[in-house]
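Removed: one protein chain of the complex. Kept in place: all other protein chains.
Then we have chain A:
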Amino acid sequence: MDAYPEDYISHNLPLILLAGLEADAHDEAGPPEAQYPLLLERGFQVESDIPPVTGQLADNLRNAFLKEDASDAPWNPNGYAGQPGGIGFRLKSIGRSYRLPSRKAELPPTSPISSSEQKNSDITATTRVLHSPISPLTPGSPTFPDGFLTPLWVTKHQNLVPAATVNFFSLTADVNMSSLRDNQLKIEISNLKNMWASSGYKARFIVVLISENGIYPEDLDDRLASIRRAANLDPRSTFVLPPDLSNADLKDFTTSLLSSLQPSVVEYYRDLSKHARRKRNRGSVPPPTVPPTIGTSQTLSLHGWNVRYEFKLGVFAEFRQEMDAAFRNYESAYEILFGQELFESIAGWNPRFNDARLLADSLAIRILRCLLWSGQTTNAVRRWVSHRDRTQDIVNRRGKGTKNYGWSAWEARWSMVMAQLIQRAEIPSFSADVLQNPSRLHESIFAPPEKNLPVNDIALPWELLHHEGYWLDRSAKYSVLRRTLAHKIPVDDRIAPGQTPASKSYMCDTYLVPAPHSEAPDSEHATFDHSGLILDTLKASLEQFSKRQQTRKVERLSLQIAREYVRVGSWSEALNILKPLWPQLTWRSAGWWELMEEFAWTLRECALRMQDNETIIRTDWELLSHVFSPRPGWKYDLHQSLRDLQESKPKPVVVLKAEDVVSCLSASLVFERAEGNVGEPLRVQLTISSCAHSGSTPINISEVKVGFEGSLRPIKLQSDHNIEDNAPYYDIFSVPLRDSAASVDSPTFLSPTSRMTSMIGSTNLTFRPSQTRAFNLTSIPREAGETKIASITLLIEGEKCDIVYAITDIKQRESHWWLETEKGPIPKRIGKDRDTIVCKILPKPPKVRISTLNLRETYYTNENVTLDIQIHNDEDEAAEVTAQIKLFGRPESTRLSWADDAASSEGIVNIGSKNHSTNSISRAMGRLASLAKVALPIRLSDTNDALDFELEISLVYYLVTDMETPISKTMTVDLSFVTPFGAKFQLLPRIHPRPWPNLFALDDSSIENKSVEKPNGLQQKWCLNSKVVSLSSEPLIVKKISLVLIGIQGATSCNISPEVPISPQTPQILPEELRESEFILDIQQLDLDDRRPTTLSLALDIQWRRPGVDEADSSVNNSVTTSSLGVKPFPVSMGEPRVLASAIGNDTLPGMIYLDYTIENPSMHFLTFSFTMEASEQFAFSGPKTTVIQLVPLSRHTVRYNLLSFKQGLWIQPQLVVVDTYFKKTLRVLSTEGMRSDKKGILIWVDANG
C-alpha cells in the first residue's frame, strides 16, 4: 500500500492533541502537514507563553498517553484495547504552539485580463465565496477546477485538525507564588480557549492541571474553583493530577480520560457528517470562487460533488468507527465514480484519469477494510475481484490498456494491498492460535466461507479468503510480468524527457509507476528496483507459507528468490538461500525430479560462482543421475568437475550419504546364503551399477569399502586403473581377496568393524553409464554370530577433491545374484524370504565323520546285532575323540554293549550326557590323527521283541590345536527288529507201541531201586506237526529246528524226538517258504494212580543264520541265532477212554487195508462199548458188523477189520460207531499216522499200487 498516500487509505482515528507536554520530535517537519496548501502562510496559529510542563511526572504522563495511540492497532472491531466498540485515538504531542490549516483560501490575485473590469472587481470581491484551499472551487487548489478529491483532505482531518486538545498546565506548590501563577494560568487558559474557538474548528478543549510536589491539598479545591470560574471551564473538561502518581495510576488516568472523551469525539465527527450531508442534499454545485474561463477547463459535475460528499461521509463514519455506515458511503461513492458521467467521461490522457483511479483504489481499499472489519471475507474477495475487473475494463476502454508494465504494476500492487489488509485485519482464521496449533493448522490456509453468506450463494475457490502468502505470491508474479513488459519498451521511448524528443509510440500507463525512462532506462541511470520489489514480495510470501508449514511451497519460493538474486548477480545471497534447503529437499525424497532439477541447476550455478567446491560436487553427483532430464549441450563429466574445482588445502573430502542424495552410482551387496560357517568360505556379491546419463564420461571409482556388523572383516576393492572402453554392460568378476598388510587401515566410514584389518582385492572399477558389474567375493568368517552389511563406501579420488559415497542404511527391497549364463550375465532373484544383507555365521561344522558299515535294513528278533561304527577324522589336525552311544526305544529288555571288549566300556564316565543309563555306553577313543579312521563295534543283544530302536552315536572332540572348543557330531541310526518266522502247530495222537502196564505184573526193578522213581503210569504217544513259515525278506539258513519242553504241569514225563522233516529239506528257507516237520512226544504218567490232567508247555527253537555270514566265522561270532516260537499249551487227558484207528496196507493185494481200532480204557471202571461198522459203497469189509466190547480198567483192546476198497487211489471213509453203552456216549474215532480225519470221521488213503 506504500504507493498510495497513506492518509488516503489508512484507517481513520480521531486526532487528539496533547498540548503543554514536550512536543514529538518529528513534528517540526512533518511532510504531509507541510504539503497542505497555505498552512504555513495562512494557517491559524495557536500559541501560549507558558512553557511546557516538564519533569518526571510530565514525561511519564506523556508516555502513558502516547502508548494509547491506536495507529498500529489491528483493523478489526477488537482493535482498540480490547474494548468492542471502543474508539482508538491518534495522539500527538505538540508542545504549546500549533498551526491549524486555514479554513478558507485567499482571494486569488486579480488577473490582468480582467483589468478592464477593475471597477466592478470591488463589488464582485465582496460577493465572491471563499472555499477551502483544497476545494475544486478554489483556484490554486490541487483539485481545481474539476478534480474530485485530494488526499490532503484526509490529511487535514487525520493529521491537522484535532477532535480534542488536552492542555496540560502545572499547578504550583509555592504558596507565595500561587496566586500570581494561578492568575497567569487563568489568563492563559482563557486565551487558549478563545483562540481555539476563533479558529472555526470545534475541537473539544480539555485542561489537565498537574500538581507540583508539596501542594497543599486544602487550598486545592479553592484554587481550582477559581481557575475554573475565571477560565469559564466545564468541570467535566478539567482534570487535576495529584503529584505522586505511579505509572499504573497514570495509565488508569489516561484510559479514563480518553474514554470520557469518546462521546464528545463521536459528536464532533457527527457534526462534520451532518455538515457534509447537508451540502450533499442541497443537490447543486456550489459556486466557485472564480468562475472558470469558458473553454479552457470544465468544472466538477454534480456527480463528482456527490462522490466527494459520500467519501467525506464515509471517512467521518470511519472516524467514529461506524464501519457499516462508512461502508455504505464508500459503496455509493464508488458506484457514482464508476458511473457513466464520471469515469467514463474522463479521457485517458487527462491527469484526472489517474486521480480518479487513485480515488477508486482508495475507495476500494476502504470498502475492503470495512468488509474485513465485519468478517465478510468472501465478500471482500469478491469486491477485490470486481474492483480489479472494473478497473481493467475502464483502463482498457478509456486508459492506456492493460498490456503494459503500468497495469502489471497495478495488479501486483492490488494483490499486495489485499495481503496487507488481511495482515492488518488479523483475520481469526490466520491468528496465532490457529497457527500454533498443529491440529488446526490446515484451517489457516484459507478462511471458511463467511457465515452470513446466502445458502444458495456458493463461494468460488478463490473467494474463500486465502492467507497473505497467496496474495503476495500473486503480487510477485505480476511484478515479474511488469519487469518483463518494462524491458520490452522500445529503446527510443526510454529516453528521459528533455534529452531528445521521444516518439511516444509506446503507450504507457504511468499510474503510480515511474515513467518509461526510469522504469527501464537505456543506460546505467538509476532505475526502478524491480528485483528489490520482487524479492521483498517473495520473502514476505515465504514467511507466510513457512508459518503454515507449507514446506514445498517454501522450497519453491526459495528457489524463486534465489533465481531473482541470480538475476541481479547476488550469488552469495542465492547460495545462502538454496544451500540449507538442498540436503533435505522434499522433492528429492518424493521423487519430483523435474522440480529438483530446476533447483539443482540454480544451486550449481551459484556454487560455481561462489567457488563452493562441496556444493558443486554434491549437485554434480546428483545431476549425473539419469532420473533428471539431460541438459542439452552439457558435458557430464564428474572427473572434469573435480578437476575444475578451486584448489584448497588440505584436499577436501565430500561425504555423500546414500539416504540423502539421488545417486549416479548404486551399490548393493548380498550374501549368497542365509547361513555360513566359521572357517568356511562365505560368498557375497557386490553389485555396482551406474545410473549416470548416457553419454557421460565413465566414473572411475578408486576404492570400494564394505563394512560389516559382526565378525566379518571389512572388504576393500581397489581400482587397478585398467580402463576398458568396450567392456560389456553387464559383467561378473571374481575378485580374489588378500589380507592387507599389517598396517592398520584408515577407518572405514561408519563401520563398526573398522578395528579389523581389511581384505583387499583389486579389480576394474570404471563404470560407463548404465554399466553394471557384479563382484563375487569370498570371505572366511572367524567368529560365529550374526553378521550384517553395515556400509558400502565408494571413494572417488579427484585431483582437488575426493568424493566418498557411503551407503549405510541398507534396505533392499529385492535382491539379485548375477549369474553367468550362455546368454551372458543375468540377475537371478534370490533371498525372497530372508534378509539378504544378514548372514548367520554358525560355529565351525564337525569334520569328523561317522559311518555305520554293516547296518542292515532289518534285524530279527533274538538276533545279536553287531554294528561296526567307523569314525573318520576329516579335520586337518588330530582330535581327541570321545564317543557315546545311546539306545532309545524299549531299552529295558535289550542290552547294548561293546562288541570287542564289553568290560572296558562301563568304566568310562559319560561326557556327553548327564544321566547315566544302562543303555548308554561311552568310550574315550584317545587321539585320532588327521585322516585316520577307527572302528567302534557295538552289540545289541536280548532283542526278544519285534520293535523299532533308535541308536544315537555322538562324538565330542577337541582339536589338538584348540582344546578349548568342544565340537560335537551326532548321528542317529534307526534299527527295526522283526520276527523272522511264524509257525502253525498241530498235535496228532498216535498209538503207543509199548504194552500198557500190567496191574498184575510186579516190576522188580521198582522194588529194588525205590530211590529212583521210574514212571510207571500210562503212556501216550503224540505227534506234533509244525509248519514254519519264513517272515523275513531275505533267505535265511536254518541250521536246526527242535522242539523243547518248557514245562509240564502234572506228574508226567515227556520224551521229545528230534525233528522229522516232512517237506523237502534244504538248509535255506526262502521268504514265505513253508517248512513242515514233526516231533514225536512220548508221555508217561509217573504214577499209574495219578488221574490228574497234564498240560505241556512247548516251544519250537529255530537255529538259523544269515546266508552271507561265513560258516567258520559264525562259530566264533554268535552269528547263529536261535529264535524261539511258543506252542500253545497242550493239555493231555489220561483218564478218558478213546478209540484210535490205525491202518496197514497189504502189499500183495491192492485195495486191501487192515484197519485196527484200538480202544483204551484208562479209567478204573468196567466199560462196555458197542461197535457198529456201517456199510459203505466204497469198500467191502470183513469183521464184526456189530459187537460189544467190555473193557476192564486200565486195559486196551484192538478190533481188526479187513477192508477191500473198490477203487484205488482215493480216500475212503469207514464209519465205525463206538458207543459207551453205560454213558450212552459216542466216542470219536481218532486217526493216527497215515490217516486224515474230517467232521464225519477218519479217512484212509487207498494206495493205487497197494
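Definition applied: a residue touches a chain if its C-beta (ideal position, glycine included) is under 8 Å from a C-beta of that chain, and two chains touch if they have at least 3 such contacts; residues count from 1.
By our rule, contacts and distances are computed from a predicted model.
K.L.:
What is the missing chain called in its UniProt entry, if the choices are "Serine/threonine-protein kinase BLUS1", "MO25-like protein At5g47540 isoform X3", "Sedlin" or "Small ribosomal subunit protein mS29"?
P.N.:
The correct option from "Serine/threonine-protein kinase BLUS1", "MO25-like protein At5g47540 isoform X3", "Sedlin" or "Small ribosomal subunit protein mS29" is "Sedlin", the UniProt name of the unshown chain.
K.L.:
One chain is left out of this view; which of A:Arg223, A:Arg563, A:His626 or A:Lys1021 touches it in the full complex?
P.N.:
A:His626
K.L.:
Which listed residue, A:Val154, A:Cys691 or A:Ile1069, touches the chain dropped from view?
P.N.:
Selected residue, touching the omitted chain: A:Cys691.
K.L.:
Which residue among A:Glu6, A:Glu331 or A:Asp1247 touches the omitted chain?
P.N.:
A:Glu331
K.L.:
Decide which residue listed in A:Ser273, A:Asn379, A:Ser641 or A:Ser1123 touches the omitted chain of the complex.
P.N.:
That would be A:Asn379, which touches the missing chain.
K.L.:
Which listed residue (A:Thr254, A:Thr377, A:Ser641 or A:Ser668) would be found touching the missing chain in the intact complex?
P.N.:
Final answer for the missing-chain contact: A:Ser668.
K.L.:
Looking beyond the chains shown, say which of A:Val175, A:Ala225 or A:Ile458 touches the absent one.
P.N.:
Only one listed residue reaches the unshown chain, and that is A:Ile458.
K.L.:
Provide the residue numbers of chain A that touch the chain removed from this figure.
P.N.:
331, 335, 379, 382-383, 385-387, 389-390, 438-439, 441-442, 445-446, 457-462, 464, 466, 470, 473-474, 477, 545, 548-553, 556, 586-595, 598, 625-627, 658-659, 661-663, 666-668, 689, 691, 792, 807, 809-813
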